[in-house]
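Here the complex is missing a single protein chain, while all its other protein chains stay put.
So, chain A:
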């Protein structure tokens, strides 16, 4: 069994709908994988419960087992932010994430938080180390898929976390080329900009099988 925890800032006034849509897309993919017999156990942390104390108490057992952490939220160089407060911060006790594959679409957190998590034995981290943008209207789906494609690649195929990261970069490039063909140089450039903001920290060889644990 692979345990997956998803935290999303659904209630954010400005981007809550986008974060919720990212989460919905990921949940659909995971549900399809479970349907196919994959041993995945996904749990959504409700927005109101997205605080550091709740996570450390409710999921204290996760210190002992590997899992995948996914967060769709705002961020800064040091933190994942939910409900306007810091949910996970560099410099704090992040040992709950030891042996974890940490995946986030938040801005900037790849800069200091990512390396800090790895220094506290988190296995691998995929995120962004710069501010990035999301498209509106007809291109919103592109942003959503770009944000999710790495983890989907990791969950649905047999690739390593680093391969998944590279697949994410390839997808960004494909979408940038497509937008360029449509004459939208600005969106195309912004995708290249987001691709260059993607960062990977930690164990490049991590595979799904490393995250299995025996469910008693």
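Quick note on the criterion: a residue touches a chain if its C-beta (ideal position, glycine included) is under 8 Å from a C-beta of that chain, and two chains touch if they have at least 3 such contacts; residues count from 1.
One rule holds for everything that comes next: contacts and distances are computed from a predicted model.
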{"item": "Chain not present in the shown complex, as UniProt names it (candidates \"Dipeptide transport system permease protein\", \"Cytochrome ubiquinol oxidase subunit I\", \"Sugar ABC transporter, ATP-binding protein\" or \"Response regulatory domain-containing protein\")", "value": "\"Response regulatory domain-containing protein\""}
{"item": "Selected residue (touches chain absent from view) among A:3, A:74 or A:123", "value": "A:74"}
{"item": "Option touching the unshown chain, where A:67, A:101 or A:135 are the choices", "value": "A:135"}
{"item": "Positions on chain A contacted by the hidden chain, ascending", "value": "12-15, 18, 74-75, 106-107, 131-137, 173, 176, 180, 185-190, 192-193, 196"}
